[in-house]
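The other protein chains are all here in position, but one chain of the complex has been omitted.
Note that the chains take the letters A and B in the order they are written out, and that residue 1 is the start of every chain.
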Amino acid sequence: MVQSVVPEIIKESVANLIRSGERADGRALDQYREVSLETGVIKKAEGSARVKIGKTQIVVGAKPQIGEPFPDTPNVGVLITNSELNPMAAPNFEAGPPNETSVELSRVTDRCIREGKVVDLEKLTIIPGKKVWMIFLDLHIIDYDGNLMDAAVLGSLAALMDAKIPSTTIDGDEVVIDYEQMVPLPIKEQPLMCTLAKIGGELVVDPSLEEDDVLDARISVGVRADGSICAMQKGGSVPLTREEVLKAVGIAQKKTEELRENVSKLTK
Amino acid sequence: MLLVEDKQIVVPGEILAEGDYHSGRGTFEEEDKICSSLVGLVAVRDKKLSVIPLQSKYIPKRGDVVIGKISDVRFSMWNLDINSPYSGILPAAEVFGKEKRDLNRAFNVGDVLFLRVVDVDEVKKVKLGLKGRGLGKFRGGILINITPTKVPRLIGKKGSMINMIKDQTRCEVVVGQNGVVWVKGKPEMERVVQKVVKTIEEEAHTSGLTDRIRDMLVELLGDKTEKTTEKEEDEDEFEEELIE
Partner (left out) sequence: MIIILTSKSIGDSNKGSLVASDTKKRPDGRAFDELRPLKIEAGVLERADGSAYVEIGDNKVLAAVYGPRELHVRRLLKPNMAILRCRYNMAPFSVEDRKRPGPDRRSVEISKITAEALNPAVFLEKFPRSTIDIFIEVLQAEGGTRCAGITAASVALADAGIPMRDMVAACAAGKADGQVVMDLSEWEDKEGEADLPIAMMPRTGDITLLQMDGHLTSDEFEQALDLAIEGCKIISEAQKEAIKNRYGGD
């Protein structure tokens, strides 16, 4: 990503506003932009979702494939997360292999989904030690308006909850795949991520595009439904104090509960 | 034969007229037809047909005043982002005269300046200058971006719209023709100006806008407004400026 220098005037005006408890788009410091979530949007993907936070928009596809397990975990299925910061999403996104921002995004999302135990990977074993289900989670970022991580995790959770895989039976040495009997993925937990930005000495939830450009530091916290923490990532070059970190975690626990309502709406 | 009406929305390739008509901005001639090259509103003035674009980039013209951001410091010049497909060059001589000085003493990457477009050549290389009243570096304040085509509406006929906003909010407001606006005043007033500017951008092509903005200012400012006697504006006359 080619990042041009943000003018001092913009940095100052955003920080001043936040110091006085307001944000440029009128939100409270701990308020999310409008969130929208749809599943089943791509029929060719066994699971899919389209998520929008503000104008940031990601299309997530989940596709299963049969493959070999990792040698050190012979009875566990495989989850592979990949993200593409599509050049259409922002004027400074370039086509090409994933850059460090894209790689960080897929790895953090993967950790949150994996450590958050969304999919019971042990139930994805077909022939122990030989054949397991591999789930490919592909995040396609099509519009970037600040805060990718929260949208990525929300979209990924929704796509996995939407996904169906064919049922399998073993016939001696052979795996019989029955596409007429599709079953949902074994879903256990519903972790979500909340990102806060440190600007003007304050922490603000769900940084907008402008806030993302001027922030001093960023902290993303992955929280499960029971309030326990499953993933964290600090970004930005300015340090955070211990108090700021603990405060961020507290806010994230509260805000992910709100975000989770978007997911419950789907399962109704 | 005219095939469209004034103020109708047309798309690229649409035939506007056949026969004895002239092609203005946003149109082209093909055999005996005048066609639109843009998405926009038709303007019919006698036999001249133009299309006013609904979206377009800012293309610098000599004499324009623009707000630019320094993107690079080179040996004897600064390079500026002027919200255009074309960046602008500010030669060191504009600031230092004939002396050789360290450019960083004057302006750095990230600084925002108010400049004049001194020259644009045939391949759109843009030369900027600082000689003129009010030109120079901005300190403090906020920046607002609007679609460049809406700038004339924001300024108003003879500055009437922008002056009304400045007077009522007691803010300094500088409008660059390249769609960048700088505002400085009390923080709450800066926010009022931001809301007003965005409203003008959204409703630029509607009529009765001046009144609605006046009402909006009254509402946002409570009883802090000043009574002014503004002359009614004729919205139609605006489009003349846009067409030319």
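The rule is simple: a contact is a pair of C-beta atoms (placed from the backbone, for glycine too) under 8 Å apart; a residue touches a chain by one contact, two chains touch by 3 or more.
Because the structure is predicted, anything quoted here is derived from the model rather than measured.
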item: Sole residue of A:11, A:63, A:218 or A:255 that reaches the chain not shown, by the stated touch rule; value: A:63
item: Residue of A:42, A:105, A:157 or A:252 in touch with the missing chain, whole complex considered; value: A:42
item: Given B:23, B:87, B:177 or B:210, the one touching the chain that is not displayed; value: B:87
item: For chain A, the residues touching the chain missing from this view; value: 42-45, 48, 55, 57, 59, 61-63, 65-66, 82, 84, 86-91, 95, 97, 136, 138, 140, 142-145, 171, 173-180
item: Touch list for chain B against the chain that is not drawn; value: 7, 9, 11-15, 26, 28, 30, 35, 37-39, 41, 53-57, 59, 85-87, 122-124, 205-206
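The working rule: only the chains that are shown with their structure count from here on.
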item: Centre-of-Cα separation between chain B and chain A, whole angstrom; value: 40
item: Contact footprint of chain B on chain A as seen in their complex; value: 4-10, 12-13, 16-17, 20, 22, 24
item: Chain B residues within the chain A interface of the complex; value: 69, 71, 81, 109-112, 138-143, 182, 187, 190-191, 194
